[in-house]
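This view holds just a subset of the chains, kept in their places.
Chain lettering (A and B) follows the sequence in which the chains are written, and residue indices restart at 1 in each chain.
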């Protein structure tokens, strides 16, 4: 029986904690056909901007469209690579510098599929998901980010 | 009276929402995305210099696309997730 995949929520309010990442890794110890995991984490940088240093990024999204798109990307990546598991988490709301705002996690029997699919997922998430980050600087001025 | 109404919703995000000073508009009688842009540029000239793409019912569209009745249209500035 083919596994039926349904759109899942990828959004979490605020930063993604290291403990959540550890829990997610630990959850895979029962899947003994996995030989490699690839993880990408996005972390908020304290970039220098006009008017000050970034202290946080406030994320907003067109959530319904983002979830539909994330599901479409998931399905395409699952069709392209022999993966056992794939997880995507993205923050909404304020994430401070040094905190994690994106967590992408792929697992496969052999390492190549996990590594390549993780990289492709990150690129597609940044390019295709309707998510916006507004950089909040010291002096309360806000700057809208733009990918690439 | 008796004519079919053609209403739709426009969602605005990021810098566009900031410039429109709202994240949602209700519009009617605008048949396509190019006509919508013309309307918006006239009503909100401050968005003329802002890059954005348009989705209709959660699919990004290119060029001039029809806007169906009851559609959910969205104005999407460049993405910056991750």
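Rule of thumb we're sticking to: contacts are C-beta pairs under 8 Å (C-beta built on N, C-alpha and C of every residue); 3 or more make two chains touch, one makes a residue touch a chain.
On a predicted model such as this, the values are computed, not experimentally measured, just so you know.
The complete complex stored in this file has its protein chains present as A x2, B x2.
One rule holds in what follows: only the chains that are shown with their structure count from here on.
Averaging Cα coordinates per chain places subunit A and subunit B 27 Å apart. Chain contact summary for the complex, subunit A toward subunit B: residues 42, 59-62, 64-66, 68, 90, 101-102, 122, 125-134, 144-147.
Within the complex, the subunit B residues that touch subunit A are 11, 13-15, 55, 58, 74, 76-82.
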